[in-house]
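Notes to accompany the following structure.
Here the complex is missing a single protein chain, while all its other protein chains stay put.
Labels for the chains are A, B and C, by order of writing; each one numbers its residues from 1.
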Amino acid sequence: MPSATTHPRLDFASDNVTIASPAILAALQTANVNCENSYGEDSYSIALNQRVAEIFECEVTVLPMTTGTATNALALSALCKPYEAVYCHQTAHAMTDECGAPEFFSHGAKLIGLPGAHGRLQSADLESAVQFARSMGVHHVQPAALTLSQATEWGTVYTPADLRALTDSAHRLGLRTHLDGARFANALVHLGCTPADISWRAGIDLLSLGATKNGALAAEALVVFDQSLAAELMFRRKRAGHLWSKMRFLSAQLLAYLTDDLWLNNARHANALATRLSQGLSTLTGVRVVQPVQANEVFVEAPTRLIAHWRKAGYHFYDWPAPEGMSGSVIRLVTSFDMLATDVDALIASATH
Amino acid sequence: MPSATTHPRLDFASDNVTIASPAILAALQTANVNCENSYGEDSYSIALNQRVAEIFECEVTVLPMTTGTATNALALSALCKPYEAVYCHQTAHAMTDECGAPEFFSHGAKLIGLPGAHGRLQSADLESAVQFARSMGVHHVQPAALTLSQATEWGTVYTPADLRALTDSAHRLGLRTHLDGARFANALVHLGCTPADISWRAGIDLLSLGATKNGALAAEALVVFDQSLAAELMFRRKRAGHLWSKMRFLSAQLLAYLTDDLWLNNARHANALATRLSQGLSTLTGVRVVQPVQANEVFVEAPTRLIAHWRKAGYHFYDWPAPEGMSGSVIRLVTSFDMLATDVDALIASATH
Amino acid sequence: MPSATTHPRLDFASDNVTIASPAILAALQTANVNCENSYGEDSYSIALNQRVAEIFECEVTVLPMTTGTATNALALSALCKPYEAVYCHQTAHAMTDECGAPEFFSHGAKLIGLPGAHGRLQSADLESAVQFARSMGVHHVQPAALTLSQATEWGTVYTPADLRALTDSAHRLGLRTHLDGARFANALVHLGCTPADISWRAGIDLLSLGATKNGALAAEALVVFDQSLAAELMFRRKRAGHLWSKMRFLSAQLLAYLTDDLWLNNARHANALATRLSQGLSTLTGVRVVQPVQANEVFVEAPTRLIAHWRKAGYHFYDWPAPEGMSGSVIRLVTSFDMLATDVDALIASATH
Partner (left out) sequence: MPSATTHPRLDFASDNVTIASPAILAALQTANVNCENSYGEDSYSIALNQRVAEIFECEVTVLPMTTGTATNALALSALCKPYEAVYCHQTAHAMTDECGAPEFFSHGAKLIGLPGAHGRLQSADLESAVQFARSMGVHHVQPAALTLSQATEWGTVYTPADLRALTDSAHRLGLRTHLDGARFANALVHLGCTPADISWRAGIDLLSLGATKNGALAAEALVVFDQSLAAELMFRRKRAGHLWSKMRFLSAQLLAYLTDDLWLNNARHANALATRLSQGLSTLTGVRVVQPVQANEVFVEAPTRLIAHWRKAGYHFYDWPAPEGMSGSVIRLVTSFDMLATDVDALIASATH
């Protein structure tokens, strides 16, 4: 674990306030020799594509990019026409936290938010929404794609069977599928399955594979399983200004991330701290964990006095809208690869000081 | 100069095949401690904004981004409405090399290309084009902005007076102005003036300040002189997926670039090599330098036999469309901060071996 | 009333299956002499602008167009930037029946649907939605506009005070306002107020004034009260292909519509028939009118056996999603200016045959 960080750490706001894994920074140094072809024709990008194919056990095209917002929005733009609709959970990042990036990249396709406990969608809701749209004919945007988040916005995880049920519905209805894997590694180590099990083998056509929240400086990979989409995505990426000229410095980050199990180890560490945090919080009076903890996020209802106490002590975290059917003050606490068990314990301990 | 590169270097294709300056990589390492606020509220981004303000001697808002295409297209999107027009040189990067990014970001505004020797526009051409558009009323996209390149696509440079003449015309006609400074540092050291002299003081409202081609891994800064545009640009950047969560790693590159004259020294080195290259080439039989060499690019007409000879020897460079009114085979040779004088001399020498 | 229609009429599907008012067709004939300037500089368009100004008691710019979808979408495109949000009722025509036209014209702005009994919005819901969006900063599309429907999708009407309360909230929050008046005349005669009372005097900046459903062949008017928006709308209309060259034939329809109280008389007739229909239906066993009848639409819950009986008898009407909190089979019956009282009575009578 990195030693370059001051502990106890008080910042539980997000896994994007973190440093980069030293191994990833070292990879940039290693890549900094000689000329390399630009725009993705460098040796690191070629190696990355091979590495992802190996890990996912299938042919892939990998488009490295800088942000999750770009990766998600680019993916969706290739799955729908401007007069079509994309279905997602009503709390999805693409729906509420990307300033309309999906609408921008898709030229105005409509995101239609569906309900679902713990941030997870249900096939029945998807099916009735699609049926409604189809019944409206030319007057309504027509169903084209389904996007799911793994882990979800509530820090929960779909099992391979959950995903398969949803993508089966989607494909039967003529929709293509995307998985927002900003925290894919966290879901993966929670499930203990293979990357393929929760992506193409579970019916996913395009995957946003996140690395930034789990150790990279700024690196996400759009993993294309449906090769018929690859060429179009290349043009759309360039047009959106997301094709790095010195691509080696993006691919090298992702290569290091996927080497020597760095991504899995980082995610395991973060997940374990979330579980530890959740267990510790459950011992506090008036505190209730309001969602299953399956990745690296803990959502808790807590007395406003305690919340204020933590803030006064210097802790950073976000207030969060309470889940449907619940009132009370809910906050989100996020753990990460560069946090220590003592950081978590210190937060628990501070509650009673 | 970096020693991590094999010499003699054979790649003259572009300044984007280069490594990163060691000082910039070192800055990433230095920034890799502790938590920092995400999305640009980190200490490096704040320091960067101050540093740019200092260098440009005025209030600025700096939006760091990853590619020149994104920076240019984002800038233009804030200068025009979708039913308006942007004027540029017909060889401008935005016109021919960005896969329609300006049209994407601006939602279909029209780039109108104008002629001009050596890649430089003339006020008279701008004025007559604007007058024509205005005369067409509602039937024609209406003039909104002018974008210039410094250095130009032909490796030439506008003087401060050149720029002022063009921006005076533009402002008088009601257009706002953008400068594509992918090679701003190269132009700056050629002119020996201040950054302000060829930006806001010369009537520029928005500047794309490039660093990638001159030492960064991937870093460009959109420098906003017209503060009324800043808020809108923030939303447009996020929506385009260009807001890094761990922004420190982008800002730190730019800070290092603008520290201890790294940007100027790198550019001086590249420019000096281009001059040396140009002079050496002029001594070769049948070779003619076809544009003034004022930055780090050399365009030469050469016998096809010589061009083939270089390629066979392993040299990389691009064929280039001949300037208007010229036939013959033209190639582009680009020098850079990580190239040595011996690399240049070797290319000249190889012509006669 | 037109005699050119077969009675009893069996089509209650919509007020867009109707013929045109004879006076409007006659106006086309009258306009068919001599040359007229094209693109809206004809004498009929000029007279129309004056007539609308007179009726609305204020300065206006009138942009005649062909469809309600175009008129609504064009209006919204001038009220928001692509990264902004428009609030509407979740049942609004713009939300569900325009195939994403608002997203197309606005380049991807987001429509955010809010709840509200009887198709009417409440200020409190608008305010909390806007507050949420503002709290999200750069990550969320930002509030720009409110669009209301008068009459609503449930055939109900906002009073001037209702409208004023909503537009006051909107303006206080920095939003501009649009009214979808596809059935404006029906609302107007129900309320017995002046056109100004439910438009600019009630805080509306842009009005889509419908005529097609109430007697025109195809004519809607975008009435611009906020003159700062007029020039932009002219360009946007042309760009969308909605600027007729022989505009006289569009303006002449609207002029006739607004002459000799044709619009009011047509609407009064249709409304009266809806009331008559509603009263008649209420006498039938198992039939329940589920929304207040304030314009020319009647929504009723009816036994499935009766619904099938009507259909077998040749009647046309749409099934409708039941209002929130209600189950049962709901249908919509629409009356119009070219329908007779005997048509309505025949439908009632047929229920018991």
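The rule is short, and it goes like this: a residue touches a chain if its C-beta (ideal position, glycine included) is under 8 Å from a C-beta of that chain, and two chains touch if they have at least 3 such contacts.
What you see is a predicted model; the values in this text were computed from it and never measured.
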item: Selected residue (touches chain absent from view) among B:92, B:141 or B:295; value: B:141
item: Contact partner of the left-out chain, one of C:38, C:131, C:227 or C:304; value: C:38
item: Sole residue of A:232, A:261 or A:319 that reaches the chain not shown, by the stated touch rule; value: A:232
item: Among C:65, C:207 or C:290, the residue in touch with the chain that has been omitted; value: C:65
item: Full-complex contact with the absent chain, from C:228, C:245, C:285 or C:327; value: C:245
item: Missing-partner contacts on chain B, residue numbers; value: 82-83, 96-100, 103-104, 106-110, 136, 138-141
item: For chain C, the residues touching the chain missing from this view; value: 2, 4-6, 9, 11, 13-14, 16-20, 22, 25, 28-29, 32-38, 65-71, 73-74, 98-101, 104-105, 212-213, 217-218, 235, 238-246, 249-250
item: Footprint left on chain A by the chain that the document does not show; value: 39, 81-83, 107, 138-139, 142, 232, 234-236, 238-239, 243
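As a convention for this text, only the chains that are shown with their structure count from here on.
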item: Rotation angle (°) superposing Cα atoms of chain A on chain B, nearest 5; value: 180
item: Closest chain to global C-alpha mean, per-chain Cα centroids; value: A
item: Classification of the chain A:chain C interface as same or different, half of numbers criterion; value: same
item: Centroid distance [mean C-alpha coordinates] between chain C and chain B, Å; value: 51
item: Between chain B and chain A, distance of the C-alpha-averaged centres to the nearest whole Å; value: 34
item: For chain B, residues contacting two or more additional chains; value: 235, 238-239, 243
